[in-house]
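A single protein chain has been omitted; all remaining protein chains appear in their positions.
Residue numbering begins at 1 within each chain, and the chains themselves are lettered A and B in the order written.
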Amino acid sequence: MLEDRAGSEDAPDGSGADTTTADPILEVRNLSTQFFTAEGQVNAVESVSFDVYDGEIFGIVGESGSGKSVTALSILDLVESPGRVTAGEIWYRNPDLADDMRDSHPEAVEGEYVDTRRVPTGVRRSLRGPTFSMIFQDPMSSFNPSITVGEQLAEAIEVQRRARANPRSTRSRTQGYGLGRFLTDSLLPSRSYVSAESRERATGLLDQVGIPDSAERAAEYPNQFSGGMLQRAMVAQALAGEPDVLIADEPTTALDVTIQAQILDLLADLQDEEDMSVIMITHDLGVIARMCDRVGVMYAGEIAERGSLTDVFDRPVHPYTEGLLESIPDPDDPAPRLQPIEGNVPSLIDSEMGNRCYFADRCPKAMDECVAEKPAEVDTAGSAEHRVRCVLAEREYDPTRALSGTEEDREREASADD
Amino acid sequence: MALGRFVLKRALQGIVVVWGVVTVVFGLRFITPGNPISVIAPLDASPETRQAIARELGLNDPLYVQYLDYLLGLLQGDMGYSYISNTQASAQVFARLPATLELAVVATIVAVVISIPLGVLSATRRNEPADYGATLFSLAGISTPNFWLGIMLVLVFAVQLEIFKTSGRGPGFVSALSMLVTQGSAAGLLSWLSYITLPALALGTYFTALITRLTRSGMLDELGSAYVKAVRAKGLPETLVRYKHALRNTLVPVITVLGLQLGTLIGGAVITEAVFDWPGLGTLVITSITARDWPILQGSLVVIGVGFVLINIAVDTLYAYVNPQVVYE
Partner (left out) sequence: MISPRTLGNLRREFRSSALAKLGVLIVVVVVGVAVLAPMFAPHDPTTQNLDRSQLPPVGFSTTTNSTSTEMVNGSLEVINETNEINATLTYPLGTDSLGRGMLSRVIYGARTSLLVGLLGTILAAVVGVSVGLVAGYYRGRVDDTLMRSADVMLAFPSLVLAIALVGLWGRAAWRVPDPLVVAGITPEMPASFVLPGTVIVVVGLVNWVWFARVARGEALSVREQSYVKAARSVGASNSFIIRRHILPNSATPILVLGTIQVAAIILLESALSFLGFSGTTLSWGFDIARGRDYLASSWWISTVPGIAIVLSVIGINLLGDWLRDALDPGIGGEGGSGGA
């Protein structure tokens, strides 16, 4: 059954690593997100598939501009014009929601799973908080500067509290609060949207993420917080809805090195306590190695290689993965061995991409077939889930077939292929 | 409290500005050709009469004595006597003040009530017909001289349709309201409306258009910002995303610009009054300039300047309330 739903994908049917014994909480299939700009159509995310299991940390790693953050926003349905999720399925395991939706939207339901792309917008919105929540890269710009931190946390709690009070109506969560209600509630302090209970719970959450003097800090504005403290507050805010899947988008990039480790420890502890799944997005393989159970390597909007940590770190197939691993400085061997990958991520403009491997121009092992046709995602050695989008998965590198000449030559050849 | 200290600081700065205003107003007379005596004295006045007038007005005193006299007079509410009618200037000026305030307040209320929802609508329905309509309206609104708009309103509503009054003030809001309370009659209020509607529209349109533009572009900026994404990720209802979060932050620059544009509001009131014969400070300023009635002109300018400073302090306080960070800076 899962095979049908997953289309060309193999079912994650329980062989291999121990994390795959259960059904995944989230199955992303062939997700594509495009931006329609004046310069042309940009394929920010192209046919991305991966699974996230209960209680695991799944990592997505890649350079900036590889489509990691857009993937996260696509899952939360937060992509904004001129961008749009154009294809794919996001299957989320939730028996209650599946029962709710089975009659009205049978096409979006499959067993215990619901395709969040095919349920109405209101339902999709209501999943934000209790199902998905997100930690953003830069805490300073991700809090409203003119509202106290406590109030912003309390809002996140309140919206879920109100939803639980009215469980039968997923839609009323987001649509039942109109402008009229807002105006009357704002004029009367006693009828404020956020209840005293939620405020109390917000202070509790601040405590839980290790912010001292939480009651006082709750009354402060974001600009009175340090970056690290504010990121803790953001973690607390993301926990407010007790989410099944927490997406952390570069949660430590904007922070000092010393603070980074604290936030990562906090996330690891909380993930343990709350038994939620985490999607960790980062450009730092060190973070992946430290935090994650399984990982997907993104390049130019695609997942180039994915699998367990051992698959990707010890038996990488894709030359891009190898390149990333080689570019990590080794603290034990500080000799100048650092090998940056030549070149830059391509522009992703649809008309310039062509039916070819997007990495070929930078690839030290590029061969003629790399620019002849785009490689499909195929199984490869290692765990059952080790999949890679590279011709080297099926044949050895053959120097005699190497792509020759300058980059310009290759580009010309490539465009002649179109 | 922090907010109280902030207001106090702004008030002290305001006093300095008011002092500057008074000094400029006082100095204006000395950089202007013509002698006040010729305004007061009859054309055939003898040199003795002219001397007597000069002595009475203190025109022979050294400049600093005249300046201190004027400052001390103002502190006691004394603006001198009109050169023309020889009545107390302060009495004339303050008699005109309520009419101008009423016009400016009504125009501002109309502008704020229309423009902010319109700006939000325009931003949230971007590139839809409602947005195009609002954009077109606001572009035309900031490009239309309010005196001409006033005349066009008169042409359409008074000359052709004969609905509204085109000149004068009618009963005034306070007496219209007291009529409603004491006699239970809405006639006064209706009459008040028939007088104030056209001038308020003429004066308010520019501000409606300006605030619509600012609100639209501000909302677009805020709705595209990182924190709005984070607020949406929490699952908050769109109403709260728009009004509690985005609009609130949009109002911060809107209030700043409004404070800066207050002068335009008062200047606009002056010319609107001229179009509709509204008995306010504006018409008083224009007649006193033509007549070279210095005490009236100076008194009006001082009142306008002080009013501007007071409203600015109020705007800054509102600003600090909406955007609490400024208090701590």
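We adopt the following convention: contacts are C-beta pairs under 8 Å (C-beta built on N, C-alpha and C of every residue); 3 or more make two chains touch, one makes a residue touch a chain.
The model shown is predicted, which means the values in this text are computed figures rather than measured ones.
Colleague: Could you run through the displayed chains and say which ones the absent chain touches?
Modeller: B
Colleague: Could you tell me which of B:F26, B:W278 or B:F308 touches the chain that is not displayed?
Modeller: Reading the full complex, the residue touching the unseen chain is B:F308.
Colleague: Which of B:Q66, B:T144, B:S191 or B:T317 sits in contact with the chain that's absent?
Modeller: The one listed residue touching the chain not shown is B:T144.
Colleague: Can you list where chain B touches the absent chain?
Modeller: 13, 16-18, 20-21, 24, 28, 32-34, 139-140, 142-148, 151-152, 154-155, 159, 206-207, 210, 213-214, 217, 253, 256-257, 260-268, 270-271, 274, 282, 285-286, 289-290, 292, 297, 301, 304-305, 308-309
Quick note on the criterion: only the chains that are shown with their structure count from here on.
Colleague: What is the distance, in whole Å, between the centres of chain A and chain B, each centre taken as the mean of its C-alpha atoms?
Modeller: Their C-alpha centroids are separated by 53 Å.
Colleague: Taking the complex as given, what residues does chain A use to touch chain B?
Modeller: 73, 76, 78, 80, 125-130, 132-134, 136, 138, 141-147, 152, 155-156, 159-160, 173-179, 181-182, 186, 193, 221, 223-224, 234, 237-238, 240-241
Colleague: Applying the document's contact rule, which stretches of chain B touch chain A when the two form their complex?
Modeller: Going through chain B, the ones touching chain A are 224-227, 229-240, 243-245, 248-249, 252, 322-325, 328.
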